[in-house]
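Of the protein chains in this complex, all but one are displayed in their positions.
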Amino acid sequence: MISVAVQEADFDAGAELRALQADNPALGAVASFVGLMRDRNEGVAVTAMALEHYPGMTEASIRDIAEQACERWPLGGVRVVHRVGLIRPGEQIVLVAVSAAHRKEAFAGCEFIMDYLKTRAPFWKKETTAQGEERWVQARDTDQAAAARW
Amino acid sequence: MISVAVQEADFDAGAELRALQADNPALGAVASFVGLMRDRNEGVAVTAMALEHYPGMTEASIRDIAEQACERWPLGGVRVVHRVGLIRPGEQIVLVAVSAAHRKEAFAGCEFIMDYLKTRAPFWKKETTAQGEERWVQARDTDQAAAARW
Amino acid sequence: MIRVLFFASLREALGTAEIAVPWQAGLELPAGLIAAIARQQGEAAAAILADEQVICAHNQRVCKHPTALNAGDEVAFYPPVTGG
Partner (left out) sequence: MIRVLFFASLREALGTAEIAVPWQAGLELPAGLIAAIARQQGEAAAAILADEQVICAHNQRVCKHPTALNAGDEVAFYPPVTGG
């Protein structure tokens, strides 16, 4: 069971975990990841971030990534929530939660989805520095390398 | 910052994640794991589980494992909650949540702590099968192998 | 027509989020469409889109190889993604 939400509103990570756990008593493991906005990026203080996306393709590409994870590992459920719009330091940006019978598969599925989401899903971040400058966040080679290992 | 709780009561995974997130706006990643009681083990339906532990050593060994994780990776915070006493299928058993600046370290720290907790912390599970038989859960070679890879 | 979308820094560089390009038989992605955009928006716009870093999506799927376009297709050009 795959659930994908792309939304401006903040989300309740606990409720997402509960929704996965309610699924199926054969599942013993839920691995999850929450990405938060940091107050610095590449050494510069940042005060806000605008997250742009490609409506329609965003949801479809996340669902496609989740389906790939379900083909690679025997997963019970996948829930992804990704925010768009204006985000402030300390706020939640993204949640990926994955259930499975055992923890190895749950962790692998969760990391895989995060790595692919970072390098495949059409989101773009523009941050505002403490000096008031707006700049597009640059893609990171380490993210490409993380996705390439799967 | 390391928090360890060993308790009979169920826990609120969302509250644990929030407590980690509130720590520090320099942290961009929270990886977590929730272990749930499955309704079958080794092919047999189970209806309940009693979790015994070694009070005092349990908390100290979990803290020691968390400190080892903090030495290996630059982690922001670690929160571990482990239940003891009577647990039913579908209920939460354990939570490990780890924050870090970036996701690679958060995932590694979380998996490391789970692998070590499974093979080092003094907990023992006794399950009751659907036929009413009580049996001690046997340690798994796959858990030993998972801990040995670190 | 082909609906052509631009996102993020490409949207800003081109000064528009969306244009319509007339479809004609044999129109191919990416080279044919970029040539059509050059005629419509100018060579500078086309040069931006031809950068090897730019990603091209055809009907909301990433497109890495030359692909024939059909009337009504949706094409998007965007820079490397930075979500998550």
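Should a chain be cited, it is by its letter among A, B and C, assigned in written order, with residues numbered from 1 in that chain.
By our rule, a residue touches a chain if its C-beta (ideal position, glycine included) is under 8 Å from a C-beta of that chain, and two chains touch if they have at least 3 such contacts.
Keep in mind it's a predicted model, so treat the numbers as computed, not measured.
For the chain that is not shown, the touched chains among those present are B, taking the whole complex.
Among the residues B:V4, B:I93 or B:A106, only B:I93 touches the chain that is left out of the figure.
Within the complete assembly, B:A60 is the residue of B:V44, B:A60, B:A130 or B:A145 that touches the hidden chain. Listed here are the chain B residues that touch the chain not shown: 35, 51-54, 56-57, 60-61, 82, 93-94, 114, 117-126, 136-139, 143.
Note that in this section only the chains that are shown with their structure count from here on.
Chain grouping by touching, computed with chain A excluded: B | C. The distance from the centre of chain B to the centre of chain C, each centre being the mean of the chain's C-alpha atoms, comes to 49 Å. Within chain B, contacts with two or more other chains are made by no residue at all. Touching two or more other chains at once is no residue of chain C.
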